[in-house]
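One chain of protein is taken out of this complex; the other chains stay put.
What follows is chain A.
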Amino acid sequence: MVSSIFMLLVSATLFCMSALTLWWMLHAWRTPEILEGTRFVPSDGAHSLSFSLLVPARHEQEVLRHTIERLLETDYPDYEILVIVGHDDPETAEVAARLAEEHPEQVRVVTDTHAVKNKPKALNSALPHCRGRVVGVFDAEDHVHPDLLSHVDHAFRGDADVVQGGVQLINFHSSWYSLRNCLEYFFWFRSRLHLHASRGFIPLGGNTVFVRTEVLRQAGGWDEQCLAEDCDLGVRLSSQGAKVVVAYDSAMVTREETPDTLYGLLRQRTRWNQGFLQVYRKKDWKQLPTVRQRLLARWTLSTPFLQAFSGVVIPLDVALALFGHLRVSVALASFLPVVPTLATFAFEAVALHDFGLQYGLRVRPWHYVKLIVGGPFYQVVLAAAALRAVWREGRGQRGWELTRHVGAHLTEGA
């Protein structure tokens, strides 16, 4: 009897968790009107704002030139590019210096002299030098659309303080995990972030994010101790009531690549999870005005850990239902969490189809098979990253594990 009640409670909890996650994942597709509202409003050609675009680059001499040259193709009258290099990284600094020489009007180099380097420190080094009214952040391997700034400028009309553009991993064909990784981005930027923007609590993305310079300076820039400085900035700004606009347009997204090894993915995910954990413990989100927002914050920041938990418990739950000699009604109930899980697979397949259509990529039947079969294994990787994050945070290991980039999306994209 006790075990039956326990099973029912566990199943109900797991069911609610995965159903809620699924529902939020599908936010953008709830009605045609919501989907329409997630796009950039077409630009009217009036350019009212000036932009300072920050591009931190660390050991990225191979891709930096391509990225900056592509950024310089931007069709916008008033913007500057600040390339941030480390004082201990002469190769990248050399590429950056040459670019500044070639384009003295638009490219400047800022040197980060911190003894221990990380991304927030680099960004903070450049903040005092920004001349534009809006600061934008890109990564050294980003592939930015020339019309992006015009659209962002338009999105800032009204009272927006922050505009988050879409970021999309493109190289879904590279490996089984990159397929899932691409879809994760698709769901996050295409759909879930819009929910966060409408609810007034948003963990921002790491790039293609634009903040009014004065707002950013008032907030004290980025948190140099945090491993997820982007998420932290979003949480701090939304806790202070900043208005965030999210816009996604497949033509306008910033294209990126997935980590080139599974271990790379694990490290990247560990860093994010640890960052989420840090943001959770900083408790800035407690200043959010409504209970609903605070609950959403709690839930979102602990998602990696809940996901790891359910990833482990759902299979156990099913195994117990099949082999645990429970009453049939109880066993039937313990299958409930599988329902949203299977529905998630179906929606992922449909999203993959949509992803292929929007980006003009050919998705073959084999990719759907990989998507489904890879699901449980990907879940294992995520769970491992979550555990690793807890472990590292507990041990006080807060070093920055950088993701290496090889430029797989550059041949793919454009």
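Keep this in mind: a contact is a pair of C-beta atoms (placed from the backbone, for glycine too) under 8 Å apart; a residue touches a chain by one contact, two chains touch by 3 or more; residues count from 1.
By our rule, contacts and distances are computed from a predicted model.
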| item | value |
| --- | --- |
| UniProt protein name of the chain not shown, from "2-keto-gluconate dehydrogenase", "ArnT family glycosyltransferase", "TRAP-T family transporter, periplasmic binding protein" or "Transcriptional regulator, PadR family" | "ArnT family glycosyltransferase" |
| Contacting the left-out chain in the complete assembly, out of A:V41, A:L295 or A:A346 | A:A346 |
| Contact partner of the left-out chain, one of A:E36, A:E73, A:E105 or A:D159 | A:E36 |
| Touching residues (missing chain, whole complex) on chain A | 26, 29-33, 35-36, 321-322, 328, 331-332, 335, 339, 342-343, 346-347, 349-350, 353-354 |
